[in-house]
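With one protein chain withheld, the remaining protein chains of the complex are depicted in position.
A, B and C are the chain letters, set down in written order, and residue numbers restart from 1 in every chain.
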Amino acid sequence: MAEEFEPKIVAFLCKWCSSAGSDLAGVSRMQYPPNVVPIQVMCSGSVSPLYIFNAFKKGADGVLVSGCHPGDCHYIEGNYYARRRIALVKELLEFVGLEPERFQMSWVSAAEGTKYTEVIKDFVDVLKPLGPQSHLRREQ
Amino acid sequence: MVNLDELKKEAKRVLEDGKVKYVIGYVKSKASNMAAPAFVTDPEEIENLIWDPTCVQNLTKFIVDEKKRKAQQKKPDTRPVAVVSKGCDSRAINVLLQEKYIERDDVFILGVACEDLGVIDEKKLAQKLKGKRFGELTFDDKKNVVATTTDGTVKVPVKEVLAERCVECQANTPLIYDVFLGEEDRRKPDAPFASVEKMESLSNKERGAFWQEQLSKCVRCYACRSTCPMCYCDECVVDTINFAVTPDTTAQEKALRIKWIERASTKSENFGYHLVRAIHLVGRCIDCGECERVCPLDIPIRFLNKKLEKTAKELFDYEPGMDTEKPALVASFKDEDPEEFIR
Amino acid sequence: MDKILEKKSLTNWLKKLTGYDVYAPVLKDDLWNYEIISDGDNLELDYLNTVQAPKKFIFPQVENLLDFGSSDEGTPEITETLPQPNPTVILGVRPCDGKAVILQDLVFGGEFTDPYYWNRRNATYLVGLTCNTPPSPNCFCTSVDGSPHSQEGLDILLTDLGTKYFVEALTDKGRKLVSAGQALFKAPTAKDKKDLEQVKTGSEKKIKRQIKNLKKVPPKLKDMFDSPLWDEEAMSCLRCGICTFLCPTCHCFDISDEVTSSLPLKGHRIRTWDTCQFPDFTMHSSGHNPRPDKASRLRQRMLHKFQYFVEIHKKYQCTGCGRCVSLCPVGIDIIEVLDKVRDYG
Partner (left out) sequence: MKKRTGVFVCHCGINIAGTVDVKKVADKLNKHAGVDHAEDYVYMCSDPGQKRIEEAIKEKNLDNIVVACCSPNLHETTFRNAAKAAGINEFQCEIANIREQCSWVHKDMDKATVKAEKITVSAVERVRQNESLEPIGIPVTRRALVVGGGIAGIQAALDMANTGFEVVLVERSPSIGGHMIQLSETFPTLDCSQCILTPKMVEVSKHPKIKLMVYSEVQEITGYVGNFKAKILKKPTFVTDACTLCDECTRVCPVVQSNEFDLGLTGRKAIYIPFAQAIPALYTLDITGCPGLMPIACGKCADVCDPGAIDFDMKPEIVEEEIGAIVLATGYDLYGKEEMAEYGYGKYADVMDGLQFERLLSASGPTQGKVLRPSDHKEPKEVVFIQCAGSRDPEIHCAYCSKICCMYTAKHAMLYKHKVHDGQAYIFYIDIRSGGKNYEEFVQRTTEEDGVLYLRGKVSKIFEENGKIKVWGTDTLIGKPVEIDADLVVLAMAMRPSEGADKLARTFKVAVDKDGFLAEAHPKLKPVESVTAGIFYAGAVQAPKDIPEAVAQASGAAAKAIGILSQERLFHSPMVAKVVKNLCTGCNMCVDVCPYDAISLEDGKAVVNDVLCEGCGTCSATCLRAAISVKNVTPQQIYEMIDASVGG
């Protein structure tokens, strides 16, 4: 039997909320699939569209950007800029034909270990039937 | 109607007064049916200027050029340059002002109204003429383009061969100018995003296939980048070499320069280039459509910019180049910005 | 070897070319480009010239030179990746583009032969087509020692004689292609030969654009390195690569390494087209660029084509295809520039 497709997910987590939330998931021993490799950034507002395009080019099957809920940003308003920027990137990627499910954004607070776990589980579930991302991926 | 003599008179006046360094306008091209940009320093040569629907180029690009040239000169002539500016081109000037790239005093704007016309699309004209090869183009006073073909002259209403950008134009009258010529006509198109909406109505898969095909044609001649007045970065993400070297730049810093996009014109790199270009222009592209016109491979790149223009309008009520005082689209936010897409 | 091929037999001939990839001009989205064709049924050879010259088949925009990497133990591994292309027939090549291949041969051959180039070159069969009417209003082949029926660089030259093609098989490669469909070819009659001559002579006269006395240009250029003419002519230049990338004779390239994985290290060394029009062309790692502005880049293009190349190879590095003229977004016209150079001073 062929091995089940395991999507590769790159997750940009802000240091103060989402990374802390994923830490909490760990502390609470919640379980989620190991498909996601987190990259801690200072703030979701620091995630450049280049990072997202680059992750897809390098073969990510899904990319997640996660930050603090509106109003909770450690840097006061970085996540508001992120929200606007990511909306534009998402629209663009869908317009050029990337499956919309492959690029997601979430708000995960430091207290939301459960939510982080669910976000990752659902992300993996939705990516599995899509198969490998080849649309933006570098030719092998 | 823009009175060409009036335009020449104004251009000549500022040139003769020594008020401007030179006048950037349009002249007839020997090589092409479309006009060519001209840089006039001699008042006598003002006579060669033309204004008709072949004046396709966005001359704002040459204001950027002038700024770069001045930066290289030891004792630059600081007088402004005069530029003939269509409505869309004037929005580009606005963006440059908004981004503090130029000062208002750097440029003397000879605003020309497109009124109910615009510029023509050579390809549409070719289709109208059903493959008949055409030579010189002239325009009669009934707003027809008169083409000389192998079978004599053919008249086509300009409106039927207008460039798509003009059909969907949001500013057919200059928003900023020192001299204004023609009739002010602030019409708004009925369907400013019709072409994008058509693309949007396709399935995600169909769009994917469409772009796979289109972008794989790209030879990365960077004409789209080069013609864009908003692409004024000294160093572009696709450049393979670091231009920002200073005496203290270390070899390691040079070596570590990221190649976000490789030079190979392969599919993934072409996608990378065009995605970055589009996102870089979001909230800045004023839809002069030149990127698409100049593309030798006819890649419909304007779609990408237009799509984001539509998104910015719909989601954030932002229109580029309309207000020079506002913070840029991505350098601002509203509390009520949509977030339904965020989990 | 001269033959006659009825137009209706063209398809049958192409079908006989088994084992070859056959490319022909195809109109798509208002543009002519060489596409691989499965049969010749809808073949249209009365076409405006293709946007891209057949140069891309022999000197592709991206050529993988070698793959590199390291094993888990850190030993470097290098694999040369010489191309082994299928025999490829390109049908309908315009004589200017055929001649351009000869000019490329001079660059990639000679003292240092380039195996990547020659592997592709030797596998490519160029079937040319006389331009009965110029395929572009900006054609000027006759001014640069070419003609609309030039045989240079071609393996076969087809000339449209109405219902049939006059087939001139010019090389062994060409004769091989003809013999693949031998039965379809007839010997030309005397009238055919006369018609051929007439078409050819007529075709030359239809070339409208001319550069008079081009031979005066190369010596003139020698003294024009610091001329202000370049500044004037380059004012409207956008610094894009259209003129050079679409030029059938431009051959500048750049070599770069693409790292695809850092653990374990993997990547390719690739050769890509480069152009004197880009700001990073000849940029030194110190930050200095001997060609810092667009004037010096336009000059480089002119000097390379009409001075340096002439000095080395005794030929103009231009075949008069007119692509750079027609496609320049701001109407910079090489003919006009050369006229000005000739009359300068």
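Rule of thumb we're sticking to: a contact is a pair of C-beta atoms (placed from the backbone, for glycine too) under 8 Å apart; a residue touches a chain by one contact, two chains touch by 3 or more.
Keep in mind the model is a prediction, meaning the values are calculated, not measured.
Peer 1: Check the whole complex and report which displayed chains the hidden chain contacts.
Peer 2: A, B, C
Peer 1: May I ask which residue of B:Tyr101, B:Phe139 or B:Phe210 touches the chain that does not appear here?
Peer 2: Final answer for the missing-chain contact: B:Tyr101.
Peer 1: Going by the touch rule given at the top, which residues of chain A touch the chain that is not shown?
Peer 2: Against the missing chain, chain A presents residues 6, 8, 10, 19-20, 22-27, 29-34, 37-43, 45-51, 54-55, 58-60, 69, 71-78, 81-82, 85, 110-111, 117.
Peer 1: Using the document's contact rule, name the residues of chain B that touch the chain not shown here.
Peer 2: Looking at chain B, the ones touching the missing chain are residues 99-101, 232-235, 237, 243-246, 256, 258, 260, 280, 327-328, 330-332.
Peer 1: I need the residue numbers on chain C that touch the omitted chain, in ascending order.
Peer 2: Considering the whole complex, chain C reaches the absent chain at 70, 72-74, 261-263, 265.
As a convention for this text, only the chains that are shown with their structure count from here on.
Peer 1: Suppose every chain is reduced to the average of its Cα atoms; which one is closest to the average of all protein Cα atoms?
Peer 2: Answer by centroid distance: B.
Peer 1: What is the distance in Å between the mean C-alpha positions of chain B and chain C?
Peer 2: 30
Peer 1: Please report how many Å separate the Cα centroid of chain A from that of chain B, as a whole number.
Peer 2: So the centroids are 35 Å from each other.
Peer 1: Which residues belonging to chain B are in contact with no fewer than two other chains?
Peer 2: 266
Peer 1: Spell out the part of chain A that touches chain B in their complex, as residue ranges.
Peer 2: The touching residues are 49-50, 53-54, 57, 70, 77, 80-81, 83-100, 104-107, 119, 135-139.
Peer 1: Considering only the defined contacts, which chain B positions touch chain A in the complex?
Peer 2: 199-200, 204-212, 237, 260, 266-269, 271-272, 274-276, 278-279, 282, 303-304, 307-308, 311-312, 315-316, 329-333, 335, 337-339, 341-343
Peer 1: What part of chain C is in contact with chain B in the complex they form?
Peer 2: 29-31, 51-52, 61-62, 137-138, 235-236, 238-242, 245-246, 254, 256, 258, 270, 272-273, 275, 278-280, 283, 285-287, 292-293, 325-333, 335-336
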